[in-house]
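Of the protein chains in this complex, one is absent; all others appear in place.
Now for subunit A:
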Amino acid sequence: MIQVFVNSIIYASEIAIVAVGISLAYSILRFANFAHIQFAVVGGYATYVATELGLPLILAVPASAVFVGGLAVVVDILVFSRLRHISPEGKMIVSWGVALLIRAIVASIFGGGSIIIETNTTPIRFAGAIFTSLDVIVVSATVAFMVLLHAFLYRTRTGSGLRALASNYDLAVTRGIPGERMIRLMWFISGAYAAIGGSLIALETRLQPNMDLIILLPVFAAVTIGGLSNVFGAVLGALFLSLAQNFIISIDFGSLVSDQSWFVPSQFRDYVAVLALVLVLLLRPSMTKRGAN
């Protein structure tokens, strides 16, 4: 049981840090940005390139975050800023097109095969659970970056400005908050957090151009569960989803009806995300409305 909790916290950490960026963008611009997942993929590759160039991981990940944060701003300048007036559905579809373009560029540069970023990890056994020193770093990094984001949003004037824009964009702009400049800042933060999340996922798993398809469902499920525009709700959504997914694959269903063990294969955890999405949409139809931020 402890193993399940440990795995859930690790998986939730990987998802949450990507998910908060989607919520941040949604809270201000009111559309689900599918390209965000590709920002995470680019972040993973950028970290890989940085390590290949000789940077230690502790510098490679921040460098990747700055690069992808800048990329997100560039994408906004080139694409999304020109679509401010169109419907959220239109922007969402365009974001999918941007995601496909980024994926094609990544695949053309790095090829279709997978890449493993070399790390020196140590296995840890604690209270019957097995995990690694890398897992500890991943969870710690996620907690640290969440605290940092919270402090920024709730302890600084700029953060207050962002929250004001999320609460009522027109009113905030009328009161003198520079809307477009703040949106660019939001994109930078969103892209940077996607890059950090993508890097952590790449360190824990492997890099491949289609890894967006693997993380897309759990990330969007976590954001939906937590409330689309609720940044820290996405973190709770990730934790809830991760617990549900890991519990499902750890129960010996076979022993409940026979003397043979049978576990739900681990790949079925994605269907838990689908089920969670359906339940949330059924039980919380108002979740697409503006939530508390």
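The criterion applied here is as follows: a residue touches a chain if its C-beta (ideal position, glycine included) is under 8 Å from a C-beta of that chain, and two chains touch if they have at least 3 such contacts; residues count from 1.
Here, contacts and distances are computed from a predicted model.
Participant: I want to check something: the complex is missing a chain, and I'd like its UniProt protein name from "YbdD/YjiX family protein", "Zinc protease", "HEAT repeat protein" or "Branched-chain amino acid transport system substrate-binding protein".
Facilitator: According to UniProt, the chain not displayed is called "Branched-chain amino acid transport system substrate-binding protein".
Participant: Tell me which residue among A:V49, A:I137, A:L185 or A:I214 touches the hidden chain in the full complex.
Facilitator: Residue touching the absent chain, from the options given: A:I214.
Participant: Could you list which residues of subunit A touch the chain missing from the display?
Facilitator: These residues touch the chain not displayed: 3, 7, 111-114, 116, 119, 121, 123, 125, 130-132, 134, 201, 204-206, 208, 211, 214-215, 246, 249-250, 261, 263, 265-267.
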